[in-house]
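Here the complex is missing a single protein chain, while all its other protein chains stay put.
Right after this comes chain A.
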Amino acid sequence: MRDDALSGGFTDAPVEAARAFRAALEAMARPGSLHEVAGAEAPAPLSTAAAVLLLTLCDGETPLYLAPGHDTQPVRDWIAFHVGAPLVGPGEAMFALGQWDALAPHDAYAIGTAEYPDRSVTLIVEMPELRAEGVRLTGPGIETEAHLALPETAAFQRNAARFPLGWDCYFTCADRLAALPRTTRTEAL
């Protein structure tokens, strides 16, 4: 964590972004699996994993929404220098970053259209902790079942019910991330 906007990016962007993307790809392909990433340090409250995702996936072509709590001047400065993503409201965002409650209301985001379901937001949800236990996950990418501690299940069940529309989530905590695409069925135990 640092308050210096000019440092904390990738030192060898092509290779570090490639490794980070493979973690992000494996996470999205195997919902609930935990992956470690490295290479970025952004101002608090951004986690390393969230900063790595921003550096790997976002640029000047991806409108970004910062939820309250993450919408601070040091974070804005760091994103302006390293990522260059235009900051927008939740409705226009391709990516949204914040804690789960701060990202509410969760139906304010783009969920794609019937003809273009890919035109939907990817939420990057900062978590106080990331554990592979709790809510039962089933669906594509999961052989039998997986488990992930989620902030709630109702919103994810509603999101899955409108497949192929919906948003997709990354969960980040310190240097670890997991993902939950719209196809995953969630069940509180």
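Here is the rule we use: contacts are C-beta pairs under 8 Å (C-beta built on N, C-alpha and C of every residue); 3 or more make two chains touch, one makes a residue touch a chain; residues count from 1.
Going forward, contacts and distances are computed from a predicted model.
**Q** Quick one: find the hidden chain's UniProt protein name among "Alpha-D-ribose 1-methylphosphonate 5-phosphate C-P lyase", "Carbohydrate ABC transporter membrane protein 1, CUT1 family", "Sarcosine oxidase, gamma subunit family" or "Acetolactate synthase".
**A** Options "Alpha-D-ribose 1-methylphosphonate 5-phosphate C-P lyase", "Carbohydrate ABC transporter membrane protein 1, CUT1 family", "Sarcosine oxidase, gamma subunit family" or "Acetolactate synthase" considered; the missing chain's recorded name is "Alpha-D-ribose 1-methylphosphonate 5-phosphate C-P lyase".
**Q** Have a look at A:His35, A:His106 or A:Arg182 and name the one touching the chain we're not showing.
**A** For the chain that is not drawn, the touching residue is A:Arg182.
**Q** From the list A:Thr122, A:Thr172 or A:Thr186, which touches the chain that is not on show?
**A** Of these options, the touching residue for the absent chain is A:Thr122.
**Q** With respect to the chain omitted from the figure, which of A:Ala5, A:Ala24 or A:Ala178 is a touching residue?
**A** Here the residue in touch with the unshown chain is A:Ala24.
**Q** Among A:Leu57, A:Ile79 or A:Val135, exactly one should touch the missing chain; which is it?
**A** Looking across A:Leu57, A:Ile79 or A:Val135, the contact with the absent chain belongs to A:Leu57.
**Q** Identify the residues of chain A touching the omitted chain, counting contacts across the whole complex.
**A** Chain A touches the missing chain through residues 13-15, 17-19, 21-22, 24-26, 28-30, 56-59, 61-62, 94, 113-118, 120, 122, 140-143, 163-164, 168, 181-183.
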